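A single protein chain has been removed from this complex, and every other one stays in its place.
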Amino acid sequence: MATATANPAGKASAFEEMGAVPSFQVTLFVRRFDPESGEEAKWEDFDVQVHGTDRVLDALHKIKWEQDGSLTFRRSCAHGVCGSDAMRINGRNRLACKTLIKDLDITQPIYVEPIKGLTVEKDLIVDMNPFYEAYRDIKPFLIASDKPEKERLQSSVERARFEDTTKCILCAACTTSCPVFWTDGQYFGPAAIVNAHRFIFDSRDEGAELRLDILNDKEGVWRCRTTFNCTEACPRGIEVTRAIAEVKQAILRGRP
Amino acid sequence: MSIIIETPRSPRSRKSANWEKYGWLYMRASGAVLIVLIFGHLFVNLFTGQGIKGIDFAFVAGKWASPFWQVWDGLMLWLALIHGTNGMRTIVNDYAEREWVRKTLNVSLWVTCAALVALGTLVLFVFDPCVSKDLLSPAMWQQICSAK
Partner (left out) sequence: MTTPKVHHYEYDVVIVGAGGAGMRAAIEAGPHAKTAVISKLFPTRSHTGAAQGGMAAALANVEEDNWEWHTFDTVKGGDYLVDQDAAEILAKESVQAVIDLENMGLPFNRTPDGKIDQRRFGGHTRDHGKAPVRRSCYSADRTGHMILQTLYQNCVKLGIEFYNEFYVLDLVMNTVDGVERPSAVVAYELATGEIHVFQGKSIVFATGGFGKIFKTTSNAHTLTGDGVGIIWRKGLPLEDMEFYQFHPTGLAGLGILLSEAARGEGGILRNSSGERFMERYAPTIKDLAPRDMVARAMANEVREGRGAGPNKDYVLLDLTHLPPAVIDEKLPDITEFARTYLGVEPYTEPVPVFPTAHYAMGGIPTNVKAEVLRDNTTVVPGLYAAGECACVSVHGANRLGTNSLLDINVFGKRAGIYAVEYAKTAKHVPVPENAVDEVLALIERVRNSKGTEKVATLRKELQETMDKNVQVYRTEDSINESLDKITELRERYNHIAIQDLGQRFNTDLLEAIELGFLLDLAEVTAYTSRERRESRGGHFREDFDTRNDEKFMVHSMAYKTGENPKAGEDIKLGWKPVTITNYPPMERKY
């Protein structure tokens, strides 16, 4: 891409590149599926003019707003905190709003398809209900019997124990990158285990045993094959595989 | 009135014994033990004595004359075959999409495994080194077979 040469210093920010080179053209291959047409899913290509700081989401918006209004995908916050727009971009699960186009190989077409393992409903939209159901199954809420008048005390060290897994935004990038989930939709999946971890290791919570029992299921943590796909896919940088391993150890110990 | 969202999959059953957990534990435990057994086995067979050239009927007969090596090889046989079969099972579960294919493959896997383990164990403990004087050195014949 031409922008690279505009800043020989190398450390120049993307913002300066933006001033130097206004735009370039990319081709997107988007997996389309229209449930009302009766046709099978197919790839459709679009040429889009994009900007140095544009993300894949911007390119999809350009297609929807300028070329084909029927292109359908979920999105909301557009900066990686709401978790709406997880999709498979060039074969990897990512958030479209956190993937800068210039960071992809733009000499090749960019392939965008729905996340795998959940039923596709239309274009890039999948049925998220099985995913949410697994999340709800692990009792994702604080279980505590005491009724404190003020805040419960918790040390910074105790908080640090589960901080990583509080970052989850339920985007499903991890679960739908997991080969076990692809073939066995019954598997709880990384995201549910991450959210269980968030409570199992919270010093204020009393439901650890219950959750450990739930995850000691034949569709629970033991199905994890430590392929690290989930850790790699997580747009929030959560060490998912590590969290799953910690839950396994907790089950063997019988306590967090 | 309210909508009940249909359960997109059957509820998880909670009654069956937790084979996945034991399977997971077994893979790790047997893996650790097998590292010792296999490398010990390789070391004894390849590096002690005359190395690979020394391996013949007599060498095997000599080893299996000792209960120590009978137990060693027996453990290796059981742990490795079950470890491998369980590994194959997870691969089958990953790739076989149809239930009957999965079941057939898994059943044949475990049948094969059981047969191999049974045969191996049988050989290990009923092995007769004294079939012919030509296969053993006179000293060994003297040591192992003269009592019979």
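Lettered A and B in written order, each chain numbered from 1.
Going forward, contacts are C-beta pairs under 8 Å (C-beta built on N, C-alpha and C of every residue); 3 or more make two chains touch, one makes a residue touch a chain.
The shown structure was predicted, so the numbers you read here are calculated from the model rather than taken from an experiment.
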{"item": "Contact partner of the left-out chain, one of A:Arg31, A:Lys116 or A:Arg204", "value": "A:Arg204"}
{"item": "Contact partner of the left-out chain, one of A:Ile89, A:Ala134 or A:Ile169", "value": "A:Ile169"}
{"item": "Hidden partner chain, residues of chain A it touches", "value": "13-19, 34-36, 53, 55, 64-66, 68-70, 72-84, 98, 100, 121-123, 125, 128, 132, 136, 139-142, 144, 148-156, 159, 162-163, 166-170, 199, 202, 204-205, 237"}
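The criterion applied here is as follows: only the chains that are shown with their structure count from here on.
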{"item": "Chain centre separation (chain A, chain B; CA means) in Å", "value": "41"}
{"item": "Residues on chain B engaged by chain A in the complex (per definition of touch)", "value": "5, 7-10, 12, 14, 16, 18-21, 23-25, 90, 93-95, 97"}
{"item": "Chain A to chain B touching residues, read off their complex", "value": "127, 129-130, 133, 137, 179-180, 183-186, 216-220, 222-223, 225, 248, 251-252"}
